[in-house]
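For reference, the structure is listed below as structure tokens.
Every protein chain of the complex appears in place save one, which is left out.
All chains are identified by letter, namely A and B, in their written order; residue positions are counted from 1 within each chain.
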Amino acid sequence: MAHVSTALDVSEAFRFVDLAGVLCNGMIGATIARGRRFDLVGMIVLGIVSGLAGGALRDIMLNVGQPVALTDPAYLVTAIVGVLIALVFRIEGRRWRWPLLIADALALGCWAATGTFKAQVVGLGWLPSLLLGVVTAVGGGMVRDICIGQVPAVLGGNTLYATAAAAASGAMLLVPVQSRLTWGMAAGIVIGGGLTLLARRLGWSLP
Amino acid sequence: MAHVSTALDVSEAFRFVDLAGVLCNGMIGATIARGRRFDLVGMIVLGIVSGLAGGALRDIMLNVGQPVALTDPAYLVTAIVGVLIALVFRIEGRRWRWPLLIADALALGCWAATGTFKAQVVGLGWLPSLLLGVVTAVGGGMVRDICIGQVPAVLGGNTLYATAAAAASGAMLLVPVQSRLTWGMAAGIVIGGGLTLLARRLGWSLP
Partner (left out) sequence: MAHVSTALDVSEAFRFVDLAGVLCNGMIGATIARGRRFDLVGMIVLGIVSGLAGGALRDIMLNVGQPVALTDPAYLVTAIVGVLIALVFRIEGRRWRWPLLIADALALGCWAATGTFKAQVVGLGWLPSLLLGVVTAVGGGMVRDICIGQVPAVLGGNTLYATAAAAASGAMLLVPVQSRLTWGMAAGIVIGGGLTLLARRLGWSLP
């Protein structure tokens, strides 16, 4: 019994990280839209794209039913709440900076691990699974950048965003199958989030 | 018997609005391509994208077989006929302006209602169904704008394009299930098309 309730608590914790990432990406997308003087529709579209397009791309390629962003009501609602928060508060200040960076970094690890896990479940090899982990983690920001006419930061950014996602996906692949939903997710979040924050703090970049 | 033939007439009317929208979006896409000095291939690609990409995005996310734009021969043929019309006639003049605007506005309502209807059929909730209605209606223009390196007008346009699509989708959701293919479609077309035209005529915009 104790074991079951711990497992539930753990998966609740991952869901919290997942949705916190959707929330803060909704806020980031809406803030970018406001910075470019888009209207309310533009804020909602960019918020939804930032928070949910990565997972939607993954689900479209995995071809298993509709994207979970559409079937699980929590995702769209959370992304839109993020947009509304950005609409009411100005989130550019110092106070918001590190909480947003941390939530975004942990979500990156969480999304990469989730994408790799789902790819393994449908039987893909390790390299496609790694790719889908990275797509899940960085796809939303990439589509958002393309929508606003910018070259995606992930292609030539100066921090290790995609590399951290690949590391989180790799951690998931190294964990034995039966522990992936517990230790695999935890390792992905810690490694992906840790690398992202370290790279940002220390200014690491790829050649 | 009379009832059946009326129902057929009604669904024929919706199909006419649907294909009229594809035709006029094929013309619009091709005209934009010519304005940028693209070649014939560019005109065909932009015409097809303008007229059919919204519905294709919807069908890809709903994950039910191939996009109807590929399985129903009328769609591709109609989009290409629109391109050919734009190739032969110059459609920039005054004479073309209001007929094109009206066909485009009615099609926006028709496409939004159709997208929401199909999302409800596969069992999605009201919020994802609303989103898919809007994607169906504005997705083609959005992908077209991205293809030509422009920020999609829908993000910061000065008319209520996406809002009108959301209103048409909402109307479809409020109609009882058994009347959706008749009154739901009619309400979507009238409300979506009416709002679009009113907003354009009166210069309404979102904050």
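As a convention for this text, a residue touches a chain if its C-beta (ideal position, glycine included) is under 8 Å from a C-beta of that chain, and two chains touch if they have at least 3 such contacts.
Remember, it's a predicted structure, so these values are computed and weren't measured experimentally.
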{"item": "Options B:73, B:176 or B:203, residue touching the unrepresented chain", "value": "B:73"}
{"item": "Touching residue (missing chain; options A:74, A:155, A:174 or A:202)", "value": "A:155"}
{"item": "Residue touching the undisplayed chain, where the options are A:35, A:73, A:99 or A:125", "value": "A:125"}
{"item": "Residue ranges of chain A at the interface with the undisplayed chain", "value": "60-63, 119, 122, 124-125, 127-128, 131-132, 142, 146, 149-152, 154-157, 162-163, 205-207"}
{"item": "Residue numbers in chain B that touch the chain omitted from display", "value": "33, 36-42, 45-46, 48, 56, 60, 63, 65-67, 69-71, 73, 76-77, 146-149"}
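The working rule: only the chains that are shown with their structure count from here on.
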{"item": "Angle of rotation relating chain A to chain B [CA atoms, steps of 5 degrees]", "value": "120"}
{"item": "Whole-Å gap between the CA centroids of chain A and chain B", "value": "31"}
